[in-house]
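The complex appears here without one of its protein chains, the remainder shown in place.
Chain naming follows the written order as A and B, and within any one chain the residues start at number 1.
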Amino acid sequence: MKWNKRKSIDRIMSFLTASCVVIAIIPLLSILYIVTINGISALNLDFLTQLPRPVGETGGGLGNAIQGTFIVVGIACLIGLPVGILAGIYISEYGENRFGRFVSFVADVLTGTPSIVAGIFGYTLIVLYFGSFSAIAGGVALSVLMIPVVTRTTEESLRLVPGSIKEASLALGIPKWKTTLYIVLSTARSGIITGALLSIARISGETAPLLFTSFGNMFWANGLDQPISTMPVQIYTYAITPFPDWHAKAWAGALVLIILILILNIGVRFVTKRKYGV
Amino acid sequence: MVREVYHKDLHRLKEEILNMGSLVSKAIGDSVMSLKNRDVEMAQKVIDMDKDIDALDHSIEENCMRLLALQQPMARDLRLIISALKMSIDLERMGDLALEIAVITKMTASVPPIKPLIDIPRMAEICQDMIKNTMIAFENKDAELARQVARRDDEIDMLFDQVRRELISYMIDDPKKLTGAQHLTFVARYLERIGDHITNLCESVVFMVTGERVELN
Partner (left out) sequence: MENKITVENLDAWFGAKQVLHEISLGIEKNGITAIIGPSGCGKSTFIRCINRMHEVVPGAKAIGKVLVDDRDIYDRDIDPVDIRRRIGMVFQKPNPFPTMSIRDNVVAGLKLGGIKEKKTLDTVAEDSLKKAALWDEVKNDLNKSGASLSGGQQQRLCIARALAVEPEVILFDEPCSALDPISTSKIEDLMLELKEKYTLVIVTHNMQQAARVSDRTAFFLYGKLIESGETNQIFKKPKEKSTEDYIIGRFG
C-alpha cells in the first residue's frame, strides 16, 4: 500500500475513532451538566444535615439519607470485602483444583446478578425472617452484588503477581501463608484496593435492592434492625412526587451521589499511583 | 551437522600434521641418500624443502591459535590441538636436522667417502619407518602403535653407538680421515636426535588419545 494512501486512511480512522469517543462522552457529560444545573441550587448545608420536612413544607434536607447510605454501604462492605477478598485469595493461591475452578465460575456468573434479584434475596433471607425491613437487610442485599466483583478483581490482581516472586519467597524459607499474606498480597495491593473501591462506588448507587430491604425512613437511623433511609431510594421517592421542592432535592441528591462516586474513583487513581508495585 | 566450520578446521589441522610428517620423512631420506650418492643437487633440493616445512609449521601454529581463541575447544578436541602444536615443533626441528645433513653433503661431496655408508642409511630408514607409523597412529588415534614406535628408538640409539665407535677407530687409525669421520659422526648424531624427536611425537600422540603424559624416551 502506498505511503500516501496509508496516511489518508490513517487520518480518516483517527478521526472516526475520535468522533466515537466524543459521541460516547456526550451522554456522560450531559448527565453531569443536567444534574449539576438542576441540583446545585438546592445544595446547601441544610440539605446535607437536616431531616426531611413533612409533605408540603419546604426546607429540610436529606441528611438521614446520606447517613443511611453510609451505614448500609458500610454493612455491605463489612460483609462483602472480607468474604470477597478471602475468596479471591483462596481461588488464586490455593484453588488449583476442581473446587477452586467451580468457585471462580460461580463468582463470574454472579457478577451479572440483576440488582433486583439481590434485593429479593435480601428480602427473603432477612426481612421475612426477622419480620421487618432493616439496614442489615439492605447491607446484605448490596453485599450480594459486591462479593462476586471483589472476588474476581482480587483473584485477577493476585494472578498478575509473577510466579517468580512467590518462588523467591518460598525459596527463602517463608511459609506459603506468609508468602500469600505479606508478599503476594502487598504486591497486588493496588489492584485489590481498586477493585474494592470500584465495587463500593457501584453499590452506593443501587436502588432496586434497597426498595424492599432497607425500605426507607423519614428520620435519622434508629437501629440497624429498623428500616433506614438511603440516597438512591430517597431520590426515587422524591422524584415520583408532584412537589417541585422535592424534585429539586432529588436533583441535589443525585448530585451528591455523583460527587461521592467521583471521590471514590479519584481515590482509585491515588492508590494506583503508589511508590512501587507491579 | 553441528559446528561444521569448526570440524572442517580440525580436519584441516590433522591433514597439515600428516603432510608435515611426510615432508619431513622425505627430507630425511633424501638428505641421507644425497650423502651416500654424493648428490649435491638432491642435497640442495632438501635445503630448499625446508622452507616448505617451516611454512607448514607456521600454518599449524596459526590454526591452533585460531581454534583456541575462537572455538573454546574442550576434551578430545583440546588434546588434539595441543598435541598438534607440540608435534609441529618436533617436526620442524627434525626438518632442520635433515637440512644440516644436506649441508654436510654439500660440504663433503667433493671428497671421496672414508667408508661405505651402511649403518647411517639404515638409521635413516628406521627413522622414516617410525615417522610413517607415527603418522598412522596419529590418524587412527592408536596409542598402542605410538608406544610401539617409540620403542624402536632403541634401535637407532644402538646403531648410533656402533657408528660412533667405528668412526672413532677410523680417526685413530688414520689422522687424514679425521675431518671425514667428524662429519659422519655429526650426521649420525643428527639422526639419533631425529629418533628422540620421533619419540616426542609418539608421546604427543599418546597424550592426544589418553590424556596422559608419558615418558617414552
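Everything that follows uses one rule, which is that a residue touches a chain if its C-beta (ideal position, glycine included) is under 8 Å from a C-beta of that chain, and two chains touch if they have at least 3 such contacts.
The structure presented is a predicted model; accordingly, all values stated were derived computationally and were not measured.
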Contacts of the hidden chain among displayed chains: A, B
Among A:Ile89, A:Ile183, A:Leu210 or A:Ala250, the residue in touch with the chain that has been omitted: A:Ile183
Touching the absent chain when the full complex is considered, from A:Ser134, A:Ser169 or A:Ser199: A:Ser169
Positions on chain B contacted by the hidden chain, ascending: 1-3, 6, 72-79, 210-211
Hidden partner interface residues of chain A, rising order: 96, 162, 164-165, 167-175, 178, 182-183, 186-187, 189, 275-278
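Assume only the chains that are shown with their structure count from here on.
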Inter-chain centre distance, chain A versus chain B - centres from mean C-alpha coordinates, in Å: 95
